[in-house]
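Every protein chain except one is present and positioned as in the full complex.
== chain A ==
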Amino acid sequence: MTRTRAAERTTQQATGQVTGLATAQAATGTGRASGPVFWTTRRRDVLTGYLFVLPQLVGVALFVLLPVGMAIWYSLNERNVFTGEQTFVGGDNYAALANDPQLPEVLLATVLFCGGVVVANVTLGLLIAVLLNRRFRGVTVFRTLFFSPVVVSVVAWTLVWGFLLQDNGGINGLLDTVGIDGPNWLQQGDTAMLSVIFTQVVRGVGVNMVLFLAALQSVPRELYEAARIDGANSRTVFARITLPMISPTVLLAVIVTVAGALQSFAQIAVLTGGGPELSTTVLVYYVFQQAFEFNDIGYGSTLALMLLSFVMLLTLLQWQLRRKWVFYED
């Protein structure tokens, strides 16, 4: 971040100088008798700046800010499903959060899912990255294999896993050949949760693998050499040198992975539909159910704002940490 800032500062200084120069040229160069020119290079530049950012700003205003404002308004209202009539109910929807008997289960499922995904994803990503962080034949092949699910569409990936995890599907078929009677994965609460976590992790771990590989390769060689001279074994080297050196990346990966897990809708919808019972109904899926299946716009929006506050907290945390740990993304 500091490097980025420094670059920014020099850029701005340089731009400033150039602009100043150009303005002077424009002022003297055009030299009309009828007084100073209104469209100086500087003014034109400012106008160009606004015009360049305009489409993106309009997009954000229309499709992000306005909807968030509307969601806040909806959360303060109750809408009649049949007449579409809206009545202001103040904090009723927020009070309903406390009285919703399903919400504790939903939050528990959310915590289990996000926790499971982040622990498995970061551990597996780190393990694969460490194994791939050396030269041997076939290293690029393995990198391709581990990354490939990232480009497979979530729905297709989850469909295939749903097929393999059927009671009479491929996984249980394979377990059967070694004499294990596999469970009906998607029909029992705990195995359903495990299945959702597993498919999510295998699909997404490639991104963390790449992040970790880049971090591992940026650890200075001298540190390893110094440790070897001191007679440290490889486990000590990993715990005392590698891990502390890549810890900013690990933290970043943790936060990004949690934020991603909080927003996993398609995986749940396709694999379990939130079931059995509420065992895999995570918050984002619950929002969808309330708003689009039960047409409860008011309560659905209240839940959506809760989700937003979780994601915002994580993002703020991430920005804080990024500032602290001098992280330059490229």
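Assume a contact is a pair of C-beta atoms (placed from the backbone, for glycine too) under 8 Å apart; a residue touches a chain by one contact, two chains touch by 3 or more; residues count from 1.
Assume contacts and distances are computed from a predicted model.
The chain absent from the displayed complex carries the UniProt protein name "Carbohydrate ABC transporter permease", chosen from "Carbohydrate ABC transporter permease", "RNA polymerase subunit sigma-24", "Tryptophan synthase beta chain" or "STAS domain-containing protein". Shown as candidates are A:81, A:97 or A:160; the residue that touches the absent chain is A:160. Here one chain is not drawn; of A:81, A:111 or A:152, the residue touching it is A:152. Within the entire complex, the positions of chain A that touch the omitted partner chain are 4, 7-8, 10-12, 14-16, 18-19, 22, 44-46, 48-50, 52-53, 55-68, 70-71, 74, 127-128, 131-132, 134, 136, 138, 142, 144-157, 159-164, 166, 168-170, 173-174, 176-177, 198, 202, 206-208, 210-211, 214, 252-253, 256, 259-260, 262-263, 265-266, 269-270, 284, 287-288, 291-292, 297, 300-301, 304-305, 307-308, 311-312, 315, 329-330.
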